[in-house]
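Omission of a single protein chain aside, the complex is shown with its protein chains in their original locations.
Right, chain A next:
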Amino acid sequence: MSTAQRPVFGVPVRRAPSRGRRLLTRPSTPAFVGVLVALVVFGAQAPQLVGTGGLASLLDAAALIGIGAVAVTLLLVAGQFDVSIGVLSVASSVTAGLLVSEAGWGVWPALAASLVGALAVGVVNGLLVVLTGLPSFLVTLATFLVLQGGTLVVAQSVAGTSLVDRVEGAAGWPSAEALFGSGVALGGGRFRISILWWLAAVVLAGWLLRRTRFGNAIYALGGSRRAAREMGVPTASTTVALYLLTATAAWLLGTLALVRQGGVPVAPEFGDEIEYLVVAVIGGCLLGGGYGSAVGAAAGALLYGTVRTGIDIAGWESYSFQVVLGVLLVVALLANGVARRRLTAVPRS
């Protein structure tokens, strides 16, 4: 037996990559670099962006998109997607709003009821995905259509309007407003409580992903469904739990909107979920699943907020935001492709 045939398990181990190199391969790194670039670019054109006022609106935009993006990130890591998040958030705020304005419920019972409703939709989504084995995009597209039509029909027939309001001043309103609609004035800006909700969502998602068995199951599901099944990872319950989390995020988004405005327009439209998806990808998620992080989603949302507010303050044509977002998406897809190839390349030596 020649030396070339010696068992490979005895070969010396390659040096562990340095800390700096590991940092470079984090999913969130490109998005953070993007935030810096955007701050420099827009900061030069519109210095207010880096003042307290600009910062407050930047973080507000980032928070609302970030809550959705962090939920989508969990789904993407597991190799799933949910098209119905945006519509579900409108549907749950309309539900809560109607229960208050038409049925005379208190704010808290109404919010609890809309949460139960959202969770029920999450269970249906999860079970449909598990039981049919069909791509989650198609399954949740069905949910999207039902929710969109259903919300409009119910709002029309119950209230006869396309705007749910008169929520303000109902029983429990002050406490609900404190929890979902308050903010602190600091310098020239008003920092809203939604920023805290966003941070809480990021911390929770990060903890779940990196520190719990549930998180390991999510990565395994997206990394290799077959291997996950063989090793006894609970694939079905993990999937359903993920859709429950997404539904909760949708409810939170709906509630934040409802309480902030004291009502909501009944306009369940397609689009929000696509922005969440874009931000998650900018945050480093691989569309194929198995890779991504909560911090990445936060960085993506921060970039989104910076660009959106920057364009606003700099006085650019507002549609140019879409152009920039599209360009960022392409760059992110290319960067993620490179990262993926580097990660999965089998070492030759």
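Assume contacts are C-beta pairs under 8 Å (C-beta built on N, C-alpha and C of every residue); 3 or more make two chains touch, one makes a residue touch a chain; residues count from 1.
Convention: contacts and distances are computed from a predicted model.
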UniProt protein name of the chain not shown, from "Xanthine dehydrogenase family protein subunit M", "Cell division protein FtsX", "Response regulator" or "Simple sugar transport system ATP-binding protein": "Simple sugar transport system ATP-binding protein"
Omitted-chain contact residue, chosen from A:W105, A:F144, A:W198 or A:Y291: A:Y291
Sole residue of A:I85, A:I195 or A:A220 that reaches the chain not shown, by the stated touch rule: A:A220
Among A:A201, A:A228, A:L244 or A:V281, residue touching the chain not depicted: A:A228
Which residue of A:V153, A:V184 or A:L343 touches the chain not shown here: A:L343
Chain A, residues in touch with the chain not shown (by the definition above): 1, 5-11, 13-14, 16-17, 207, 211-213, 216, 219-220, 223-224, 226-234, 290-291, 343-347
